[in-house]
Structure formats: C-alpha cells, structure tokens
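Okay, so here's the structure we're looking at.
With one protein chain held back, the other chains of the complex are shown just where they sit.
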Amino acid sequence: MTAQALIHFPKKARRGEVIEIRTMISHPMETGFRRTQQGEPIPRNIITAFACRYNDVEVFRADLFPAMTANPFLSFHTVAAESGTLTFTWTGDDGFRVEERAKIEVG
Amino acid sequence: MTAFLRGAFSRLRGKKRPALAAAATFLLALPAVAADIPLPDRRSGYEFMGPDTRAMQDDDTQNPATLAVLEGEALWARKAGAAGRACADCHGDARESMKGAAARYPRFDDAGAGPIDLEGRIMQCRARRQEAPPLARESRELLALSAFVARQSRGLPVADAVAADARLAPFLERGRALFRRRQGQIALSCAQCHDDNWGKSLAGNAIPQAHPTGYPLYRLEWQSVGSLQRRLRNCMIGMRAEPYAYGAPEYLDLALYLAWRARGMAMEAPAVRP
Partner (left out) sequence: MRSRGMTRRGMLMAGLAALPAGAALTVIVRPAAATPEAMQEAIRRITGGAPLRRGRVRLEIPPLSENGNSVACAVAVDSPMTAADHVKAIHVVTEKNPQPNVIGVHLGPRAGRARIATRLRLSDTQTVTAIAALSDGSFWAESANVIVTMGACLEDAL
C-alpha cells in the first residue's frame, strides 16, 4: 500500500509569522477492537506518532491512539522562524514509517 | 389506505459487532403512488449534512477523498499493461480531456449494448487499451482513478444522458421501476424514503433525496472512498433486501435513473457523506 500524505502550509511567510500546517495521511487506523464476522479479532494497526521538524529542530510532536479517525488529519501551528525544510514523520504499528519534506521560504 | 412500517432490529451479542439494519423507531405513511421530487425542490445530500461535514467536503486540505484524487493523478500518468500505455498517453491532461466526462455517465456502451458507468469505462479502457490486468470494483486503484476523473467535472451539471441518447430509454425505465419497487423483508422501496420522506429523520440522521452527484465519495461510515454501487448495496442491506453483485445490470439501470433524476444538478465529486 503506497502511503499518500497531504501537507498544506504557506510556502512563503514573513519572519515571525505564525503559520498553520495541515496534514492528512492515508491510513486505516485499525483500532484493534473490531472482529471479523467469524469473531476473529482484527489486529491493531495504527499510526502511533507524528513529528514535525523545522530545519532539524522538533517543533511539534503528537502521540496518536486508536480513537483517531482513519486517514488522520492534524492541523497545528509553527512560527516561521527561517527559510529551510520542514520534515514530517509518521510512525506506527507494523513498522509503518512515512517521511515527507517540504521547503519554506521565510523573508 | 395507509400502512405503518416498523424497522427491523439488530442485536448486540457479546463481542459480535452490532449492525443496525434499519431504524428501530420510525413510522412511514405510504402513499399509493410515489411522485418524483419537483425539479426546483431537488437538493443535494450536502444540504442535509452538518456544518463540520460540509466543511470537510469544501476544503481539499480536509477532504480525505483528496488522497484518492492525488493517487488517481499519479496512476493517470503511470504506464501500465502489455501495451505500456498510461491514461495520459491517449487522454493527455485530464484537466482538459476529462472535464465534463464524469457528468455524462452512465452512458450507452455499444460493446455491452446497455448502460456503462464511469468505473466500468475505466475498467474497459484498462483491459482493451492498456492491455493490463483488470481492476476490481472497489479496488483502491479504480476508486483513485474514478475519483480523479470525476473531480474534473466538479461544479458542472449532471447531463441528461437519456435525452442525448435514446437507446438508454428502456434502461431508464428499468431503473425507475427498480427505484419504485417494494423489496426486502420490510417491503420498502427507494422512492418511499427518498421521494416521499426526504428531510425527515431516520435513526437520527436526515433522509437525503439520494442524488449521485458526489460519487465516488468518502463516507464517514466506511472511513474510505467508495462508489455509488457500494452505497446502493448499503441501501439494499438497510432495506433488508438481498443486494445484487457488483457490476450487476440492476445497479447500472439504477445509476442511470439516479443520474437522470439528478440531471442539471451540480457534480460534487469527490464528496463527503456521513
């Protein structure tokens, strides 16, 4: 299954401006509480952690639990401190790991 | 003469997942003949949703179906099959070539001598033009491609395919008959909810008019993108009727009727629905 992540934030910002970052990633977030029609438990398979690094400094981190919807959406803020690269990492069960990078221009 | 209906019940047993086949508490008065919704009174299912769900649909950065559209865009450009062709090789930029295409489906398919829906056409192209292994209905790839193609028609009016092609007329009549036919354990027809009782509350949610303007769509209940056929199967299960198999001609006739019934309404795909 190819992971698809959607990341949205202004590509250019003024120094010191607070910007909103929206993220969404394709993932079933299987809770582990469901059972098949035969009664077999469906094993848990969720994203457990998300982190955003700004030029390699962590500026945001989240612990996710089964009560997060499938295809988790997360919006947060960060100060546009300097130009550089924002790195987004999702990790979870069964060795799930997706990393996406995007540039930001701060003037 | 009126009759009263009672919904079927479902039972939670131990750890078995509960299913609610139909509302436990609703009463319907059944008129003798179902009447079409007058054209100016037609409203999309969008208008029956709460503001948060509408916001999800309106904002591409919040709409989970956007992930499918992006995947479809990637698949559109990818070469596939023995012919080594991508969709783009024949159809170019989808933003141009597919504009309005989804709004004209279902349409008449000479090969099958009957209506074909958008998914069916994509499957056909895949087999014939790309010579690639078939894409199953409700497969991730097929949903992604149909979401991407349908997205190019957003805002455009649903076409009157039957007026454009008279060969579809008998299939439209079959679709209309299916929509009005009482079926299943509670002898309920689509029309009784969606023509005669739209707007009223069923199991806590408003009954929509059942227009297909948003398909394929992200249903919160599924937590994934799904096609109109998947939704129709849900309807039939909800009505306590045996659903047809995917790709059955009944679905195509129904889809044609629903599209005709929604003619002139704006396409919304990919929509979000509860």
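A and B are the chain letters, set down in written order, and residue numbers restart from 1 in every chain.
Heads up, the rule we're going with is that a contact is a pair of C-beta atoms (placed from the backbone, for glycine too) under 8 Å apart; a residue touches a chain by one contact, two chains touch by 3 or more.
This structure is a prediction, so every number in the text was calculated from the model and none was measured.
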Decide which residue listed in B:Pro106, B:Gly238 or B:Pro270 touches the omitted chain of the complex. B:Gly238
On subunit B, what residues meet the omitted chain? 4, 6-12, 15, 17-25, 27, 49-53, 55-56, 202-205, 219-224, 230, 233-235, 237-239, 274
Would you write out the residues of subunit A that touch the absent chain, in ascending order? 18-19, 29, 31, 33-34, 36, 42, 54, 57, 59-70, 72-79, 81
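Here, only the chains that are shown with their structure count from here on.
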Between subunit A and subunit B, what's the gap in Å when you average each chain's C-alpha atoms? 31
Interface residues, subunit A side, partner subunit B - complex: 1-2, 4, 6, 8, 22, 24-26, 28-29, 34-35, 37, 39, 69-71, 73
If we count contacts the way the header does, which residues on subunit B are in touch with subunit A in the complex? 15-17, 61-62, 64, 66-67, 70-71, 140, 223-224
